[in-house]
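Got a structure for you, questions after.
Every protein chain except one is present and positioned as in the full complex.
== subunit A ==
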Amino acid sequence: MQMQPALLLPEIFTFLGGLVVLLGGSFLPRDRQWIARAVAALALLGAATAAALAMAGPAQTAFSGTFAVDTATGAARVIAALATLLVLGVASGEIADSPRESDTYALLLFATTGVMVLAGTTDLLVLIVGFLLASIPLYGIVGLTGGRSGAEAAMKTYLMGALSGILLMLGVTLLYALTGATDYTQLKDELPGAPAAAVGAGVLCVLTGLLFKAGGAPVHFWIPDAAQGTGVTAATFLTTVPKIGALVAIYRFVATISAGNETWLIVAAVLATASMLQGNLAAYWQRDPRRLLGWSTVAQVGFLLVPVAAVGRSDLALPSLLFYLAAYALTNVAAFAVTAALPERRDLTAYRGLVHERPGLALALLVALLGLVGTPPTAVFVGKLTTTTAAWDGGHSWLALLVMLNSLLSLFYYLRWFGPVFARPTQESATRRRTGGDAWAAATAGVAATASLALGVLADPLWTALATSPLL
């Protein structure tokens, strides 16, 4: 029983980086805030490196067994750090030289720390800490970067977040009262003996709280509103990074509760189905690209929940979830970065003929959206293939069928967006002045799209790294 703080180096890097940015930023003149951005990027790189090095070592626990440093945590840390790094790329265009620049970076880093804690924890109390640390800075980010509509988005996010946080704590209280334990290992032993109805209520409360962070049904309503209302930096972050921690946390939690009661796997499958259907159907007639992406992320959470339904039944479940998370993070950031590079186009019709004005961006958008559909050889395809295989392997062949049907549903609205991009130039688009756009966001889109393609074609190294060890 020891602290072993060295095991938490990535979290420490990220959090300290946030503090340095917050304090240092106040002393930097407005036109030298890029230094804060560089410091934030360095902290994230450091965190990712430390996390990757830790993955090479043996799996172990820290802080008296409340925090697992295993493959899942390592992967979540690396993905979260690198995804936030890409978000910084998107942010560089939008909020550079704005009054709240370094504050936003600091909040991004704090929230990322929370996400990492969320992913690694194996104790319900630390889970609450992670939840709050990931949520509270997020409210700030949503409110800071969106202007007037951002305030509304922040309000909605905050109210949903507060409600979900209370439910989470209620659930933890219930489970603690029933079993006298908050530690997952003990819960695994105690839960089967506890009254089923009360356990069910507690588990559902905890799951609801985590689903809020993940942005999955039934607590997903804030996602499209926030994605549309707030700035693109916040939208990219909130639809990408918190999901990483939340889904790994859901996986760990479901692995704990389903050990004695496999009904929870069916519940996970139903939740996955609900998110997939809800997100896909609601995305159908959206006209605002960011709102459309917001709904698409709800659907993606559904796909990401699919391997959770195979916890403990398929060896593929955990690596496929982690792989899909990495693939999703890259692809989603790429799509948002394209909208960041074209900030004045807030309607799908404005993308008509984009290929003739900005061929690079059009291609990045194509890769990102085809990726989100799950077209090979992008990374999400490998993710979808393996998660679906895991579900079938785990005995839910009907869930595999639903994944395929939902992929088909999703094609339609992505096609509504990228189809016109490659249309013949019209009079209007031919005469539209080529706006400068934002080079940082465009570069981020290019990098993320290329990476999502490369990760699909060269999937093996990552897959091998993820498939080596089970949960701790």
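FYI, contacts are C-beta pairs under 8 Å (C-beta built on N, C-alpha and C of every residue); 3 or more make two chains touch, one makes a residue touch a chain; residues count from 1.
The rule is simple: contacts and distances are computed from a predicted model.
**Q** Can you match the unshown chain of the complex to its UniProt protein name from these: "ATP-binding cassette domain-containing protein", "ABC transporter permease", "Sulfurtransferase complex subunit TusB" or "NADH dehydrogenase subunit M"?
**A** Options "ATP-binding cassette domain-containing protein", "ABC transporter permease", "Sulfurtransferase complex subunit TusB" or "NADH dehydrogenase subunit M" considered; the missing chain's recorded name is "NADH dehydrogenase subunit M".
**Q** Among A:Asp123, A:Asp225 or A:Asp393, which residue is in touch with the absent chain?
**A** A:Asp393
**Q** Looking beyond the chains shown, say which of A:Ala72, A:Leu85 or A:Val382 touches the absent one.
**A** Final answer for the missing-chain contact: A:Val382.
**Q** With the missing chain put back, one of A:Ala96, A:Ala350, A:Leu411 or A:Ala454 would touch it. Which one?
**A** Of the candidates A:Ala96, A:Ala350, A:Leu411 or A:Ala454, A:Leu411 is in touch with the missing chain.
**Q** Which residue numbers on subunit A touch the omitted chain?
**A** These residues touch the chain not displayed: 316, 319, 359, 370, 375-377, 381-382, 385-386, 388-389, 392-393, 397, 400-401, 404-405, 407-408, 411-412, 415, 419, 422-424, 459-460, 463-464, 467.
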